[in-house]
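Please see the structure below; I have some questions.
Note that one protein chain is taken out, while the other chains of the complex remain in position.
Chain lettering (A and B) follows the sequence in which the chains are written, and residue indices restart at 1 in each chain.
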Amino acid sequence: MNEARATETRLVGRPQDAEVSVAVPANDVILKVEDLRMYFPITRGLLKRKVGEVKAVDGVSFTIRRGETLGLVGESGCGKTTVGRCISRIYQPTDGRIWFEHREISKLAEKEFRPLRRHIAVIFQDPYGSLDPRQTAGSIVGEPLEIHKMVRSKAEYRERVAGLFAKVGLDPALMSRYPHEFSGGQRQRIGIARALAGDPSLIICDEPVSALDVSIQAQIINLLMDLKEGSSGLTYIFIAHDLSVVKHISDRIAVMYLGRVVEITTPAELYSNPIHPYTRALLSAVCVPDPDIEATRERIVLEGEVPSPVNPPSGCTFHARCPEATPACKTTVPKLTMVAEDHEVACLRVAEAAVKEEQ
Amino acid sequence: MCEAGPRGRMLEVEDLYTEFKIDQGIVHAVNGISYAVDEREIVGMVGESGCGKTVSQLSVMQLIRRPGRIAGGKVWFEGVNLLEYRPNSPEMRAIRGGKISMIFQEPMTSLNPTLTIGRQITESLELHLGMNKKEARARAIELLDQVGIPSAASRLDDYPHQFSGGMRQRVMIAIGVACEPKMVIADEPTTALDCTTQAQLLELMLATIDRCQGALVLVTHNLGVVARYAQRLYIMYAGKIVEEGRCRDIFYRPSHPYTIGLLNSVPRLDEAKGKRLVPIWGTPPNLIDPPARCAFYPRCPERTERCRVEPWPELKPVEGEGHLVRCYMREGGRGA
Partner (left out) sequence: MSDVSEQVFVDQSGPDQVPYGRPLDAEVARPVSEWRRFLRIFFQRKLVVFGVAVLVVLVVVAIFAPWIATHDPYRNDMSKALRSPSSEHWLGTDSLGRDTFSRLVYGARTALIVGFGTVAVASVVGMILGLLAGFLGGWVNAIIMRVMDALMGFPMLVLALLLAAVLGAGIHNVIIALSIATLPAYTRLMCGETLSVKENEYIMAQRAMGAKSLRTMVKHILPNAFQPTLVLVTSMLGNVILAEAGLSFLGIGIKPPGVAWGSMTADGYRFLEAHPQLSFAPALCIMVVVFAFNMVGDGLRDALDPKLRGVL
């Protein structure tokens, strides 16, 4: 407990976060990520000589309040999935700190972290690959109960699993079936039931609907939203590349580009007042199923492609594709700057404007 | 559908059936569809995976392999029924890639990894347009330049794996329009790509096809994309067209319960906070020996006893030009 307190003071002490920490009571923050970095080594040859690094996540910081849904959005290779896997400690982050329930978890040994794992659940993208094909649906869902020894008897186990099935809209009579007998949407429900089994306070949803058919996506999105409403303080990190879906489900959205967060704000603000040039391009690239609106929307077509994270551009990683880049963008890494309540942007031009205004 | 004269009509598919024979029975992937594409028109073919939208397009190109077969129907293109040609006949090969070309979803598997990009483009130029090596090469450079591949001349001798996903799809587009086809079929051309790259490429594809005055069939599950680009839409479900009409009619006067369901179940970027999605219940149907009734029946919020006992209804006109719907509940002139 003392350690947690000490951490808190440190948090408040950092100037960048001061405003967030004042606005929200400290105990409301369930997860805080600070300067997270995940570099994957590229090795070559028999001796595994390191020849380079993939900078999948390169300095990401954010906080999540209890009961909130934070959307992480960005294109493939932007590091959003890696952020999720670092938090759930599927990967051991290269650098940076993660506080979960006021406890620093990024450096914990696996043995110490294991009891915490049931509080941080993960829902995976692929409803086919994320369920063991040789396990029955019931034993998949009940696995966290077994691993963390959360039940005392067989009867209690069955009852809990049946309860989880019902909770996600599956008939408990299907407990003895195998994954291949279920449709994609039903499999994803099984995955969700498994995530719920450990009674988690944080669920990391990694592209949970992108592998599903359009008509099934809505079922799963609604289910996730209902589950959150039905519990007190369940928190989601919702990772997806589909901005429409993320906007629908999230309370706040962090837009990522090449391993960094470029903008964090609320969905309404993101839609009406996107500031980072990349966010604007991303928004304009999404088509709205409405011909009249589509006919009038401006479209920002970006030049070139996402650079390789092995050798990211200097300064602001977006500078080469940015229509508004200045020479300074090539050299200076922009920091997330508060531009309004609940709206932070990492863009030098915004920072410049803010400085000018103050003067 | 057939009342329009032959003028301006590019392609007309009549009562096409394609089936696959598998262990569990016969999959009726395309179950009697008819549609038409006019010159320079952009037509959207919308449906979820397994609805037969891709198979119908492969059937038009006669690219169906065992255990599948085209079980019936006609494909009229420039006054001839393409299905009368054998799949590997010289006539059919002249059509494929020459007059009708197809852009696939997965560029990695549709490009030959052992041939250079240049060779793959010049091949069809030499075959279909009778160009010599030098002309073909010059044209290939021009094409790659048009699709936005930097320093095209030097990249002509590169192999597919040396290109990124987006670049490969650009190459696919270049190959697709190389012979200035009359019609391009784009099967989920950008689904495997990222949002911003998707936007880039769709714009590029449209501009390129526009330049060679071709028609485009856009096969996709993404309602937003067709809302932006298509002039007319066909909504497919379980191997049949359940609704067709002008884009605006479909989006503003959707009539089939499935179309309505689709529109209500996708989150929209412009929606207000707190709007709840209305999903379509259940799961897409199994196409193995399906019952004769409307395949949407088990999931339909408006179903009646009649829908259960009677076979699939016919396509009947509803409000809007050329707006047809296949639903008993919309008969008797009632629009949506």
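One rule holds for everything that comes next: a residue touches a chain if its C-beta (ideal position, glycine included) is under 8 Å from a C-beta of that chain, and two chains touch if they have at least 3 such contacts.
What you see is a predicted model; the values in this text were computed from it and never measured.
Residue-wise, the contact with the chain that is not shown comes from A:His148, picked out of A:His148, A:Arg280 or A:Lys335.
Shown as candidates are B:His128, B:Arg155, B:Arg168 or B:Arg299; the residue that touches the absent chain is B:Arg299. For the chain missing from the display, the contacting residue among A:Gly129, A:Gly233 or A:Pro323 is A:Gly129, taking the whole complex into account. The chain not shown here touches subunit A at positions 85, 88-90, 113-115, 117-118, 120-122, 124-126, 129-135, 143-144, 147-148, 166-167, 169-171, 174, 177, 180-183, 186, 194, 198, 219, 222-223.
Following the convention adopted for this analysis, only the chains that are shown with their structure count from here on.
If each chain is reduced to the centroid of its CA atoms, subunit A and subunit B end up 34 Å from each other.
Here subunit B touches subunit A in the complex through residues 48-49, 164, 166-167, 194-200, 203, 221-225, 227-228, 247-248, 251-252, 261-271, 273, 275-281, 283-284, going by the rule given at the top. Interface residues of subunit A facing subunit B in the complex, by the touch rule stated above, are 75-76, 183-186, 213-219, 221-222, 225, 241-245, 247-249, 267-268, 271, 281-294, 299, 301-302, 305-306.
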